[in-house]
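Every protein chain but one is kept in place in this view of the complex.
Which chain is which? They are A and B, in the order written, and residues in each are numbered from 1.
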């Protein structure tokens, strides 16, 4: 077990990709994910889009072990499906939630320190934290929360909580980040900053983002998968996906019932939020 | 053979008592997620109501029949008062609710002690409910106590009434709406406050009815609620939160288990073994017998 205070970004293992085959998740007769095949290459910045109920979040839940699923999920050459949540986390997969989940009654620093420490030995755990571990300091800097390190996480503004969550994944040193709507409720500037942060992160790690904000997707996605009714409808670059008639049909059909929403990826739509 | 049948019947009748005392909780705890430790004292209130009525009404049979609705109203009113004064301030704080209502239960017990005295009191069962009913005659007769049969009938009637209320009436629909999505129910124009109050009234009222039934099988005393409350909660936990049919099955299974174990060991060892069985069961099904699978985090 390595001393976490000196954890460096992973260089030895390199980047790992995610390989999903025939994934199925059913809740009491309702099939939320229905035979998904998905490959996310190492170092990709993949966006998962699709209408509500397409199975995006459930897919992430299945990969991270929160819900039971059939099929196979391989990450970095290991089959991880069926492992317990904390074992999957330890194999290098981290996630965030739709509503930012941080430890509200602990400080930003404590939040990050806990995220950094899953491999700590008993003695380290029983001692007091002295100083700021280097990986934590670096993450504070990366997500721009250095000045707020001593504040309670519960007092942070919404966008900053989401950054803290991303920071926690960084110190956790995961190789695959699964982010569930990371820019929801953020201002335009915050979105830009988050997007650039994700870009930087994806140089060293694989990133999968569930997103409804199509402008954000267009600006930052390296590749896109469209989910619809529990299946992968289309996959490719932003341009390819937008040109796909199947995608247009699903989204336009969707748009026709709901009126003009911001979540419609029409090639012509370019309005800023 | 008749021994086995007799034990089975004892078990079923223990189960019926368990079911009656747990039924109100299946509404307040199971549906609304409120842990009301004073529920036992609402049972006690129902029992003392029976006692008071019997002193003022001559016939034991008549007073018992009158006691059922009156105890429902008395305990229901106590429950509604508790909900209105305290519990509604404590939604989303289940553990604090548990301890606060424990405090209420202490005060109600003391109140009972001050009014009726610390020693237990007894009611007289009506004549029809004192004897035995012979099911199999002959050399090796099988008899059922008629009071136990009455309780069984009462439990079944209460379950049917509650389940029909939940399923068919507008009130039942509102309760289920609030349980499933409080915020959505609120914006759909349902007064969640009033629904909570009504549901609590009914749940506590059912405790009162259980109290009436308990007067037929045991003494009435200030601590009678404490003695049954844990068993009642276990029934709900094992049955699965919000699952009426789970509670019904578990009440009878636990009753039979208790009676069989008591027969082969002692009462105290049986209690411990039942608890071990419950912990073991929760290993297998931590959410209880019946659960609704959801994708929510909690």
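As a convention for this text, contacts are C-beta pairs under 8 Å (C-beta built on N, C-alpha and C of every residue); 3 or more make two chains touch, one makes a residue touch a chain.
In this text, contacts and distances are computed from a predicted model.
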Between "PRC-barrel domain-containing protein", "NADH dehydrogenase", "STAS domain-containing protein" or "Urea ABC transporter permease subunit UrtC", choose the name on the UniProt record of the chain that's been left out. "Urea ABC transporter permease subunit UrtC"
Using the document's definition of touch, tell me which of B:121, B:260 or B:282 contacts the absent chain. B:282
Option from A:72, A:110 or A:192 whose C-beta touches the chain left out: A:110
Out of B:55, B:93, B:167 or B:194, which touches the unshown chain? B:93
Under the stated touch rule, tell me which residues of subunit B contact the chain that is not displayed. 35, 86, 89-90, 93-96, 98-100, 102-107, 109-110, 113-114, 226, 230, 233-234, 237, 266-269, 271-272, 275, 278-279, 282-283, 286, 297
What residue numbers in subunit A mark contact with the hidden partner chain? 9, 64, 66, 84-86, 89-90, 94-95, 97, 101-107, 109-111, 113-115, 117-120, 124-132, 137-138, 140-142, 146-151, 168, 170, 172, 200-201, 204
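Operating definition for what follows: only the chains that are shown with their structure count from here on.
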Per the C-alpha centroid definition, the whole-Å distance linking subunit A and subunit B comes out as 47
